[in-house]
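A quick write-up on the structure given underneath.
One chain of protein is taken out of this complex; the other chains stay put.
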Amino acid sequence: MSPYISPLFSITMIMSVMLISSSGHWVFMWLGLELGTLAFIPILVWWHSSLEVEATVKYFIVQAMAAAVFFLGGMVSLSGDFMGGVNQLMGNIGDMMIMLAVVTKLGLAPFHYWVVDVVQGLNYIPGAVLLTWQKVPGLAVLTQLATCNNSSMLLLFGMVSALVGGLGGLGQTQMRKLLAFSSISHLGWLVVGCVAGSLLGLSYFTLYVVLSIPLFSILHMLNGGHLNQLRTGLMFNPLMSVLLGVGFLSLGGLPPFFGFFGKWLLLTHFVGQLLLGVSVVLITGTLISLFYYLRVSYLCIVVLGPQQIMSGLNWRKMQLSGLMSGLLVLNMLGLFLVGGASCLPK
Amino acid sequence: MLIMILIFLIALLGLGLSQTHLLSVLLCLEMMMVSLYLGLGMVSISGLHYPLMIALVLLTFSACEASSGLALLVLISRSHGSDLLKSFNLS
């Protein structure tokens, strides 16, 4: 595919998000969602590899189905407006359909199956876009829906997501699947944050994006899909391995690092709003997921990989891009941010 | 209106339960879209002042969707050799 066409798709994706966030009506939300999906599909099949194509097909089927259900939900609630007596029920069913469609599009827990497969089929960079930027339209809809009376359902989805994200990654050795499960787990926190307050969800999402984009880019540079390949690739860039280890610990929410800050911020608000049971389930899920984060960090930092005699450690050839150094500084600043945020008025 | 919803649900069940080929999946999706189009028309007929322009937009987008679905069908039959859904298990 011609590279000159990619700006078109990117701009369309950005425009779709703008459309959604500026619209107050479900039709335009639907429009935006459809636009985003359709513009993203050519990017997914950029290299035409069979894995990519397969992943794209799965992505397409699920998204198209969800979009149709979304529209149906909108229409049901619309028809409820003029059907008289039962309109309350119809409106609720419509809202619920919309919510289920959005949840499917996002890949929250009971509807999360496609995420893992799709991410596994893709390269790291489209995967990163899928797990970060493509979440924005869905989340924009969700923040407008979260204030509805079916927010308890969203809390349930959030809790299940955190647990499934934690459990699913336990036995994974594929990096991309691991990241997909991690994203599901974070999405659980995110959705609960959206219910507790849309600004909270937004800040947690920003934090997730800031943390995961550099990790995806480092993994893209290393170009290893499996944990073993990861270690071999890291042999030649020690700084990168440290960055990756710290980044994963941060993603897991270990206290000195930046990722902890987001979880701490959310938790204080959950506890303030008496979402105690939800907090316990979320923390349990995160605790389980910490196992695989720790395993990756252990592999990155502690273990010395297979080594040929002639190959020295290339300490001198380290390349420190702005992205990575920014990540490192950000991770290390985590506790300061906590300290700063705790000074803010509640 | 209820008939439209029923058609949609049948299509959805067809999507979920009984298919072997990607083509039938695309057909099911198209059927869902058409039922939505139908439903939109019904809503407009039943007296709600709703811009019929939306129906056109829906039709356009469903056409777009269908065309990208067909493009993907071509791609996958070239890479996998068939459009059987069971063969999509590489990952």
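First chain written, first letter: the chains are A and B, and each begins at residue 1.
Simple rule for what comes next: a contact is a pair of C-beta atoms (placed from the backbone, for glycine too) under 8 Å apart; a residue touches a chain by one contact, two chains touch by 3 or more.
One rule holds for everything that comes next: contacts and distances are computed from a predicted model.
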### Summary
Its UniProt record identifies the chain omitted here, from "Amino-acid N-acetyltransferase subunit Mak10", "Phosphatidylinositol glycan anchor biosynthesis class C", "DNA polymerase delta subunit 2" or "NADH-ubiquinone oxidoreductase chain 5", as "NADH-ubiquinone oxidoreductase chain 5"
### Task
Out of A:Val53, A:Leu215, A:Leu267 or A:Ile288, point to the residue that touches the absent chain in the complete complex.
A:Ile288
#### Entry: Residue touching the undisplayed chain, where the options are A:Ile43, A:Val69 or A:Leu299
A:Val69
### Task
May I ask which residue of A:Thr37, A:Ser79, A:Thr104 or A:Ser183 touches the chain that does not appear here?
A:Thr104
### Query
For the full complex, which residue in A:Met15, A:Ile125 or A:Met153 touches the chain that was left out?
A:Met153
### Task
With the missing chain put back, which residues of subunit B would touch it? List them for me.
12-13, 15-17, 19, 85-86, 88-91
### Task
Could you please point out the subunit A residues that touch the chain left off the display?
57-58, 61-62, 65, 69, 89, 92-93, 96-97, 100, 104, 110-111, 113-114, 116-117, 150, 153, 164, 167-168, 170-172, 288
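Note that only the chains that are shown with their structure count from here on.
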### Query
So what's the Cα centroid distance for subunit A and subunit B, whole Å?
27
### Query
Given the complex with subunit B, which residues does subunit A contribute to the contact?
27, 31, 34, 38, 41, 45, 48-51, 53-58, 60-61, 64-65, 67-69, 71-72, 75-76, 78-79, 81-82, 117, 120-121
### Query
Tell me, which parts of subunit B touch subunit A in their complex?
1, 5, 8, 12, 15, 22, 25, 29, 32-33, 36, 39-40, 43, 46-48, 50, 54, 57-58, 61, 64-65, 68-69, 72, 75-76, 79-80, 88, 90-91
